[in-house]
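Take a look at the structure below.
Only a single protein chain was left out; the remaining protein chains are all shown in position.
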């Protein structure tokens, strides 16, 4: 029996100019909150949060965006080497980040500032990385949030291996079980490592959730250059469930991730979540998106802004008042000020620290290079390696 | 909307002892010839061959097996370093190999002796490789059959790139179009490269057929350690068709491959074919399958022998007589004798040839190493590199 | 003569190669509309079409693996790897496939694939964007490895690399992309595999390639004030390595310092030092010294000036060499 293609081949040969990426995700999209902030229901997913929790989610969205805006400004002022903005992806990140339970472990790429926030990583640590003062600097074990991983896709295997370890530890099969969650992008879906992670996770039935933020772009490359069918369908080829969620809907992102993580911890194995969202800013502060995408696309997506719809929802539900927003603005200002101050005051690392953590115990070669360089720095010409 | 897993998660955790691999492939199997040699029909596939063509296919099967047997014997006698037998996979290889048209290009692994045969590669060239006299030695362009590729999976990308070149050349879109076919195993399906090839082939709609011989084993590793769903379903995740064919049925293998290649050449893009078959021998002559699989499994598969069923078919159709078999035996004997003689007489390569084809033009370093070694060999201690 | 940056000189070189041979293809991540993250392919997709200049899926093994297939089909693919640190997923396709196919086929299959790699540090980037992986490839038989250091070379070397029937790893000194020089695009370049004495001197030879050539030239200028005359050799090709030019220089100066950004241990400098020590055993006045990045991962960028060899460290090594 021939298996029909799940989608027809692309009408145009793929080498023709790509059209603007899709702003509509199709009927398979899980949504609990419309762009207008209307609560809608879904047969398979729901959230039942307290008023405080709804407010807290919105607060996260606002604060995370504020961190992002401040970091972008600091980069413009020369304080950071580069910054990868999460603008537009706040809901996908906060929704999934808050869906994690304390015992879960996240494996981010380089743009998961919102997830970092949910895991209690000080935003200054993130800035330290983009400033070039460190490669992260938080303790992954303590935060249960791995260091940022820049080589596209490689962290998906780390997450899978970690999840295999959860199984070996017997920490799976109940509501107290643990799970791992791997973040990656639409572009990353093409990497061999990501697909190997799918193989391993399915074969070992590992408790890992693959959370793909399809923000429509991998730098200048639209998603239709990475796949000709919706990305959540990739999971079909490996025999585990895939789901497409509205990544600009914090409630749906929360609900879908919560379910996938709970399934994983209960022994149901992996799920692929495609969070359909949009990178509203440049790829990084070094990028110039006007070279490759239309302003109209951004305009269309602005109507789906993840903060706006949650704000409307809170209003409509009468969960907030002017005081709430006043306090939140003040908190955001304070946070931004703290970040700015911390960044400006951030010391450069000690040059000699370069030699210290290459190995668990320093090697003779590095000891010699360290000593020579120390002597060199203090103006005494050392012997040996120059 | 959650996409249900296409198969339930494995009941047992995958780390428990794998059960013997499946001998039954499920109803999705495309079959045109039962193990008993009955011709059956299939709604989507058919062959309509002349009597000569039917006989020729059987002849191929017999001769290819004879080559294999002879090579195995030569290895046992120390004439080859190793041999990777195709025993049991003759029908998948001859069926697909004969389905290729003259203009198509095949990218084999290391076990495609049957395909090599169909492409007119002298079996002695294959023996030369396993003897250590060369790494192949035929001209891939002339035979439209690439050199054997031993690093698992890597040739699938070469085939895809070649197929992209077909598109660039405009040699696609009609019955005269060209296509590439990439051979690989069930084990190979786990490699990143193979999955990247699926990404690229689908995105570029490249005229390439992925021909996976699922012979149930990757050395000692059963297929259920590589995937938890049937392998032909992998294509679903990438948006192109997948089909499972009875790889012990030469007619079905022919029909399915013919259709996939024709679809490709006509611009329909890639197809994944899973040829469900069985490695009846050891992985290679270095391997000892008694360490990891049950004799009963082999016995079950012997009932599906690809030669037997074609032989029965020919008998039943009264397409053959004793003369035919007599002549075929004589031809096989002659072929085996020629191979044996050629192998025994095969000269070792000239040691200095080692330096010649590293680059298109020899480099000074290699020139020096070559000269020094030449002097060394002739007993004159040369200067320089020793 | 036009004044060109290295990036622009490469761009023009690519253009010339594409005009000359319709089989030349450019492929890589974001090289089309964006023109690559360094704009080296700027405008080429517009002018040559999406069939010849195309964005690939995000997978480096896929890039090199399909380039091999395209080469087998008669094309001459020029692959861009976005940054040095992202070449490793393609490592198998480069060292086990691309490098060996010519030998494996006894010369019947040519592999005219060029792999462009912006390499080295000094741009304040995050991890994996400042690596110098050239030694890995130089150690691999079957590959040719070159590095340009200035706009003129950039312009011609890229064309020569593309014209080569062997696979060429083409390293571009990313922090020098915006340095300008006059380029006579009508000049006829010497062989790709030849090193060049880019500054003459008598007291010691500085041996460098890629971004460190500029550093060595600056060091030589500075040394002049102290009355020291340093010769600078730009290797240009790392594999094959033009030892005759290097030997000739060091025979004259009798002292050599090799400079590169990559770590020292089993690096290019080791090879050059080993070979010079052997061949010029009776002719040198001092051991070959190495000035290199430290044997650590590339550090966070606030420390890169400490990590990278600079003028002072080069001169310091020259002092040491003169001390023998």
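Lettered A, B and C in written order, each chain numbered from 1.
By our rule, a residue touches a chain if its C-beta (ideal position, glycine included) is under 8 Å from a C-beta of that chain, and two chains touch if they have at least 3 such contacts.
The structure presented is a predicted model; accordingly, all values stated were derived computationally and were not measured.
Enquirer: In the full assembly, spell out which visible chains the left-out chain is touching.
Expert: A, B, C
Enquirer: Which one touches the absent chain: A:192, A:241 or A:270?
Expert: The single option touching the absent chain is A:192.
Enquirer: Just one of A:98, A:131 or A:158 touches the chain that is missing; which is it?
Expert: A:158
Enquirer: Which candidate, B:73, B:150 or B:298, sits in contact with the chain we can't see?
Expert: Residue touching the chain left out of view: B:150.
Enquirer: Looking at B:133, B:233 or B:260, which residue reaches the missing chain?
Expert: B:133
Enquirer: Touching the absent chain in the whole complex: find that residue among A:32, A:166 or A:310.
Expert: If we include the chain that is not displayed, A:166 is the one touching it.
Enquirer: If the missing chain were put back, which residues of subunit C would it touch?
Expert: Against the left-out chain, subunit C lists 61, 85, 88-89, 91-92, 95-96, 99-100, 103-104, 127-128, 135-136, 138-139, 141-142, 239, 241, 262-263, 265-271, 273-275, 277-278, 281, 286-290, 294-297, 324.
Enquirer: Need a quick check: the contact residues on subunit A for the chain that isn't drawn.
Expert: 134-137, 139-141, 146-147, 149, 151, 154, 156-166, 168-169, 180, 192-193, 196-197, 199-200, 203, 353, 356-361, 363-365
Enquirer: Provide the residue numbers of subunit B that touch the chain removed from this figure.
Expert: Touch set of subunit B with respect to the missing chain: 15-17, 81-82, 110, 129-135, 150-152, 187-188, 190-193, 218-221, 225-226, 286-288, 291-292, 348-349, 351, 353-355, 358, 365-366, 369, 373, 376, 381, 383, 385-386.
Note that in this section only the chains that are shown with their structure count from here on.
Enquirer: Whole-Å distance, subunit A centre to subunit B centre, using C-alpha means?
Expert: Inter-chain centre distance comes to 42 Å.
Enquirer: Averaged over CA atoms, how far is the centre of subunit A from the centre of subunit C? Could you give it in whole Å?
Expert: Whole-Å distance between the two chain centres: 35.
Enquirer: Residues of subunit A that touch two or more other chains: which are they?
Expert: 15, 190-193, 225-226
Enquirer: Pull out every residue in subunit C that's touching 2 or more other chains.
Expert: As it turns out, subunit C has residues touching two or more other chains at 51, 56-57, 59, 61-62, 89.
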